[in-house]
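A single protein chain has been omitted from the complex, and every remaining protein chain is retained in its original position.
Chain IDs A and B follow the sequence of writing; residue 1 opens each chain.
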Amino acid sequence: MPIEIENLNHTYKEGTPFARQALFNISLRIDDGEFIGLIGPSQSGKSTLSQYFNALFIPKSGRVFIDGKDTADRKTDLVQIRFEVGYVFQNPEHQLFKTTVGEDIAFGPTRQKCSPEEIEERIREAMELVGLDYETFFERDIFALSGGQKKRAAIAGVLACRPKVLILDGITAGLDPRGRKEILNVVKKLHQEKKITVILISHSMDDVARLVDRIITMDQGKIVDDGPTRKVLSRVDRLQQIGLEPPQVIEIMQQLREKGFTVPTGVLNIKEAVSEIVKMLNTPGGEQSWN
Amino acid sequence: MELTKNLTLGIYFPGDTTLHCLDPRTKIAGTTGLITLLLFTNNYTAYTFFAAFALALILAAKIPLGFALRGLRPMLPFLAMMWLFQIFFQKPPGSEIIFSWWKLTATDGGLHMGTLMSIRVLLLFLLTTILTLTTSTVELTDGTEALLRPLQRLKVPAQELALTMVIALRFVPTLAEEAEKIIKAQTARGVDFGRGNFIQKIAQLFPVLLPLFINAFRRADEMITAMESRCYTGGTGRTKMKVLRMSKNDYYSWAVLLLFALMQIILIVKIAPPF
Partner (left out) sequence: MEYLIEFKEATYTYKSSFVDPVQALKQIDLRVKRGEFLAIIGPNGSGKSTLARHFNGLLTPTTGEVLIRGISTASSDPEQLKAIRRQVGMVFQNPDNQLISSIVEEDVAFGPENLGVPPKEIRRRVNHALAALNIFKYRRESISHLSEGQKQLVAIAGVLAMKPDCIVLDEPTALLDPFGRRQVLESLKKLNREEGIAVVFITHFMSEAVHFKRVAVMDQGEIKSDGPPDDIFTRTALLKAAGLDIPVSAQLAEELKGKGFPMAPGILHVEELVNSLCQLKSKI
């Protein structure tokens, strides 16, 4: 289910004194099975752009094709597209609207006119995928959930529609380190086991860098960089220019290089960093200009 | 999908025109006076004159005309319904039947009443919009409070009323934005807003209003905590950063307003209503 964007522009409050252009001539292609981090400071246009991925916005300038279908075409079934491209919003409370977890997850499949057995099966599957125990949580009141559990319930509600693409906006916002780790593990599993295309929208590099294969960075409505994770992350100055903090391991490696050590820049986690530093320390004269 | 786009109520349009700089008491009392006048206006000539005056105010405030009028758009469906209702159900004495359809009959008197009423509502909304676009919420409250102060002796809590108003207006854009987010989040889950019959459309609103209200209560709760933390203990003992003072421009404005009111009253009295 590829997503293709061609020369897309977007202006908020168009035709009013408060008009603000949020996207400038964006072109982009997302293929099946990709794992993407869409990163930028707030107001960079990343959320606006992603709302074109599931036809919440319909282009007025430029074109958007989802699975080859033009979303501006009147004949395109937008509701079907929204089932296939699931979108989880930053605030799960906006998205959960039934009383209990089970009822809420059932909402999508019911709209898809699934049989009761199928709905039941999908609820079980979705809850298992996000790590909410069926027996414990099926009848749990939405309001009795913790922040992290609400986020999972919101993801489960989208997963029950069996999407091929999953967009997750600010999935770690407001969670503490433990909660962040848990939810990101869920996302990783979804991509690996279910082969779902995942697009993570975030302004935090640290969360995303460890997971995704491709990073798209945005600033002021334009795409600044787009490429494999290691490559994008190694361009530290470009990240800093748009106010994003590169993951700390990258910064450490960068500073070591500036001191004249030969270490690679595209290092993603502590394990890799340790082994590179050990290699460097054990290589006699491994430095270039150290004096 | 952009709900907040047509929102003009509760939004301040920054500027430094005479209208922006007037004492808020002048603006609030003036608007109240104009609205009262509007309620007595009952013929097309007087309404045209009134509309011209409102237009002049918009131009004087340097508000783009399209923007000011855009705020009226969400009202149109309601107005249309009211208009039809008046046409078919209002039968002032002496009016003639224009046409009948099924069990309904439309009269020319009803048509006039409906039209006049629609114009009245539109102008009323426009006046309020001009006031809120040129007056910041705090000025609005300061003004209202100052005007209500004489009533404090009658135990009217002027300060508290005024502050409630500030906060209510302050939250209009926030809540509109939130409603938009909720609608989007639910559209993304396969709710098809705006489709179906009237009852289905009403039913679609419930899942939007529920989280909106719950969040509004939470916001209110946090707001109260924040106000307490900033030493708010009610109206007594409060001072104001801005002291209200009438300037020359305020007196000129009153002169213009009174002149307009006089002419308007003449138009109302001299010209008979169309029914």
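Everything that follows uses one rule, which is that contacts are C-beta pairs under 8 Å (C-beta built on N, C-alpha and C of every residue); 3 or more make two chains touch, one makes a residue touch a chain.
Keep in mind that this is a model prediction, so the values were computed, not measured.
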Selected from B:73, B:149 or B:170 as touching the chain missing from the view: B:170
Considering the complete complex, identify which of B:56, B:227 or B:271 is in touch with the unshown chain. B:227
Across the whole complex, the chain not displayed is touched by chain B residues 10-12, 14, 136-138, 163, 166-167, 169-170, 173-174, 218-219, 222-223, 225-233, 237-243
Residue positions on chain A contacting the omitted chain are 18, 41-43, 146-148, 173-179, 203-204, 243-245, 247-249, 251-252, 255-256, 259, 261, 270, 273-274, 277-278, 280-281, 284, 286-287, 290
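Operating definition for what follows: only the chains that are shown with their structure count from here on.
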Chain A and chain B: spacing of chain centres that average the CA atoms, whole Å: 42
Residues of chain A touching chain B in their complex? 12-17, 51, 54, 56-57, 79, 82-83, 86-87, 89, 91, 93-97, 107-108, 111-112, 157-158, 161
Sort out for me which residues of chain B touch chain A in the complex. 1-2, 4-5, 13, 64, 66-67, 70, 178, 181-182, 184-192, 207, 210-211, 214-215
